[in-house]
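Sharing a structure below in structure tokens format, with a few things to ask.
One chain of protein is taken out of this complex; the other chains stay put.
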Amino acid sequence: MIIIMRIDVTPDEIANVTKRIEHYGARVHPIQGSERVVLGIVGDVRKVNQDEFMLMPCVDRILPVTRPYKRASREFSAQNTVVPMDGIKFGTDEIVIIAGPCSVESRVQMLEIAHAVQEAGATVLRGGAFKPRTSPYAFQGMGEQGLEILAEAREATGLGIVTEVISPEQVDLISKYTDMFQIGARNMQNYPLLHKVGEYQMPVLLKRGLSASIDEFLLAAEYILSHDNSRVVLCERGIRTFETATRNTTDINAVPVLKERTHLPVILDPSHSTGHWQYVNAIARAAIAAGADGLMVEVHNKPEEALSDGGQSLKPERFAEMVAQVRAIADAVGRTISTKTIHN
Amino acid sequence: MIIIMRIDVTPDEIANVTKRIEHYGARVHPIQGSERVVLGIVGDVRKVNQDEFMLMPCVDRILPVTRPYKRASREFSAQNTVVPMDGIKFGTDEIVIIAGPCSVESRVQMLEIAHAVQEAGATVLRGGAFKPRTSPYAFQGMGEQGLEILAEAREATGLGIVTEVISPEQVDLISKYTDMFQIGARNMQNYPLLHKVGEYQMPVLLKRGLSASIDEFLLAAEYILSHDNSRVVLCERGIRTFETATRNTTDINAVPVLKERTHLPVILDPSHSTGHWQYVNAIARAAIAAGADGLMVEVHNKPEEALSDGGQSLKPERFAEMVAQVRAIADAVGRTISTKTIHN
Amino acid sequence: MIIIMRIDVTPDEIANVTKRIEHYGARVHPIQGSERVVLGIVGDVRKVNQDEFMLMPCVDRILPVTRPYKRASREFSAQNTVVPMDGIKFGTDEIVIIAGPCSVESRVQMLEIAHAVQEAGATVLRGGAFKPRTSPYAFQGMGEQGLEILAEAREATGLGIVTEVISPEQVDLISKYTDMFQIGARNMQNYPLLHKVGEYQMPVLLKRGLSASIDEFLLAAEYILSHDNSRVVLCERGIRTFETATRNTTDINAVPVLKERTHLPVILDPSHSTGHWQYVNAIARAAIAAGADGLMVEVHNKPEEALSDGGQSLKPERFAEMVAQVRAIADAVGRTISTKTIHN
Partner (left out) sequence: MIIIMRIDVTPDEIANVTKRIEHYGARVHPIQGSERVVLGIVGDVRKVNQDEFMLMPCVDRILPVTRPYKRASREFSAQNTVVPMDGIKFGTDEIVIIAGPCSVESRVQMLEIAHAVQEAGATVLRGGAFKPRTSPYAFQGMGEQGLEILAEAREATGLGIVTEVISPEQVDLISKYTDMFQIGARNMQNYPLLHKVGEYQMPVLLKRGLSASIDEFLLAAEYILSHDNSRVVLCERGIRTFETATRNTTDINAVPVLKERTHLPVILDPSHSTGHWQYVNAIARAAIAAGADGLMVEVHNKPEEALSDGGQSLKPERFAEMVAQVRAIADAVGRTISTKTIHN
């Protein structure tokens, strides 16, 4: 921690800051610059209450030195973490493709889509049974019946299952059906929910909040990791900016930045990060070219009849094209598309 | 709903769109412009699945006509809604001032602050017992013990109490202690929580999400209203922008925009919307000048020892100055500061 | 300047950084923390090329200590700068109100508006003769003829004149007609233009760029100040954010932040910062409540026929109401509305 003092600071004020810092068990290294005095604070800085110093009139600014997350940081583990999900592995040279509809709508729909995405190259099936919707008048999901349909689709295909949890009290129920919890963007800072999924030894797909900084995203992961569930896969899904041509702005920079700052696997969701099916293939290719470990894509057999997110869903044929294009890009960066399923 | 067709649309494509619209029970009014055909869709448009049309290659764009919220809209009620909380009323000419610490930290702290803010002019006391914190290593609140302290402070002072709920399963417990639920910015789209508080006849202070548009904010209110709890007070608390000089950017425009679009009371939280105590008084004055119905301000007797948000908390003396300044502004816009308490 | 080293830094790497810093004539104060080494750099840090160190693999981050502007900073002058413009003064207890149309459209229009805004309480008249327009097909201004009309309006009313300069080669011509140059938001970082107006002893109204940080805004002012023209008035006019309910987001926080960081006068333009005439009065009141030294407001006698920005222009009667409301707020914060004109 660095404390930058105001230009007109007095020796008494510096002495007072020093005394308070020492009160917390840390030590002060003063540096006299040409214009200002700067205090370097060393020792166990996490115990120091920054606010106390921010409030002192003699203090101009405080600069943190240590990043606020530990277990999620690259410095905690130089080696990439591999998140296993039965036969499937996130975070290796094999790119994992997750596909499926926004919502589970019916048994027939789900089985048809499951077979279609499997044939095209996906190894994990997505589908929401409990849906967070912006409007209270929109379809809110099929609930437990949707979970049963997902489980049936898994039986029929061998695809792994990921489905969203939106409330702590559902976690136990959902854990009986799914292979991976999904925490949606709106819940990235729903701390009771993060605590809860941290208590299971089940993989968690954590989506970035739509206005979360990369460091806040890693702090959300830290919540889960701090409960000793280290099976976290990060998912960039677009951030909110001033641009309205697309639903969100894909933060493609986040891929190499996350790869530098954390050891956790990083995937990208081009359906939400663009919001228009026309742009999904281009951004899926870009994600893999930039170094992402996987993709999560909305696919629907009849997007024009989807109960949610139809406008950003690919039809199975176009999804198959996407997989072919992504395979070529994966090859260009020395990687392959994972073909394992959970029954392998 | 307006559907703008692509320039090269064919009569067959228009016929097909028309057939599909009629399938939903709505009707099409085609308009032939100099460059394009535009279709006006009338009838019960809420039943039409927009996505189906977004996916058609002959469609360029779709423009909504109806706003997505009903009960929250100004058109639902030309008259301002008054939210009563025992003797206190939000949404009248009397400005309500809520003040108190970020977190309940101890009985002594809370009682001391309660008396101080009451003396300075507040009529509602804030204080968090369950805290959503960005870091899992930060203080997470005192829990039920904190609620008991809040209730004691109410007894001692007659101040109304508002405290945050962060999970649906707490709502019942918290309802036994508080006079008003607070939904924090991070939970503005926590739908299970919104549903839950909608089931109580207790006022809800709903804070705007840090990247929520004004219409999304009103849709969140709609969730609560749709459960027949109409006691919603909206709170602007700053949005996330590129500017880093302040913690958030106070969206002061939101005050007159909300006043135009909704009948619900609107207050502003200058502590979070700036993040620095130095700027709180200026923005508190601005809020009232712009037409806000109240303020929510962080006050701490010893901000330098606060367990959270100390840097944006006012000391009681400075808060008293703020109230005096705000009173002068209220007077200038023909309003007064509410002096009622719940035991009045 | 503070250099934060990577965790795995070696003594040789620290020695190398030290040697390079000393090469620039500065000195290194190393601080050994519990996790990392941090280097405090002192001496004439402006000569050190930061990039050299950012590129070193052993360096994690570099934190600046000194703000990048000097003459614009509060530390350069504890006293507020007063910018005189003949009889009118920006930066005193008297609030200056600038009003007028977006563009000069005709002699009759301009004289009518000039008299109307004067009567309502403005002391400076705005009007663009050279217009920067987003579309090449929009009205681009009357040019020199517009300047002549402005000069005539000044003669007729005694109002001071402010008009926009958009290109360095116009500055000399415009200086013959105007009392104050306006640099628009799109040109805040047009450095040849900033250099040019810096060479005149004429007041400059500098508008904040729509995505400029407060520190970049002050650096733009520094360009003008560095040429010894210290007559700079800063104008907050809204920033670009994700919110689309208003044309821009008024950064009301910028008022107290600028008042803290600089000695220059600060005014606010509620017409551009909202983009809708309905919200202008509320935001004008808020600006003065927050501490602004003046306002710049678009007023048009027939906004429905304006060649530009009609939708955010006030009619004279509504502007007169605004001045009355602002006067009440000014009174509440211990200030008055300036009534001087340039012929006083």
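In order of appearance the chains are A, B and C, and numbering begins at 1 in each one.
Following the convention adopted for this analysis, a contact is a pair of C-beta atoms (placed from the backbone, for glycine too) under 8 Å apart; a residue touches a chain by one contact, two chains touch by 3 or more.
All values derive from a computational prediction rather than experimental measurement.
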item: Contact set of the excluded chain (shown chains only); value: A, B, C
item: Among A:Thr250, A:Asn301 or A:Ser338, residue touching the chain not depicted; value: A:Thr250
item: Omitted-chain contact residue, chosen from C:Asn187, C:Thr246 or C:Asn301; value: C:Asn187
item: On chain C, residues whose C-beta touches the chain left out of the figure; value: 46, 49-56, 68-69, 132-137, 140, 166-169, 186-187, 189-192, 210-211, 216, 219, 222-223, 226, 240, 276-277, 303-311
item: Chain B residues touching the omitted chain (full complex); value: 2, 4, 7, 29, 31-36, 38, 40, 42-45, 63, 65-66, 75, 240-242, 244
item: Positions on chain A contacted by the hidden chain, ascending; value: 211, 213-215, 239, 241-246, 249-257, 260-261, 273-274, 278-279, 282-283, 285-291, 325, 328-329, 331-333
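In this text, only the chains that are shown with their structure count from here on.
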item: Averaged-CA centre spacing for the pair chain C and chain A, given as whole angstrom; value: 39
item: Multi-chain contact sites of chain B, meaning residues that touch two or more partners; value: 211
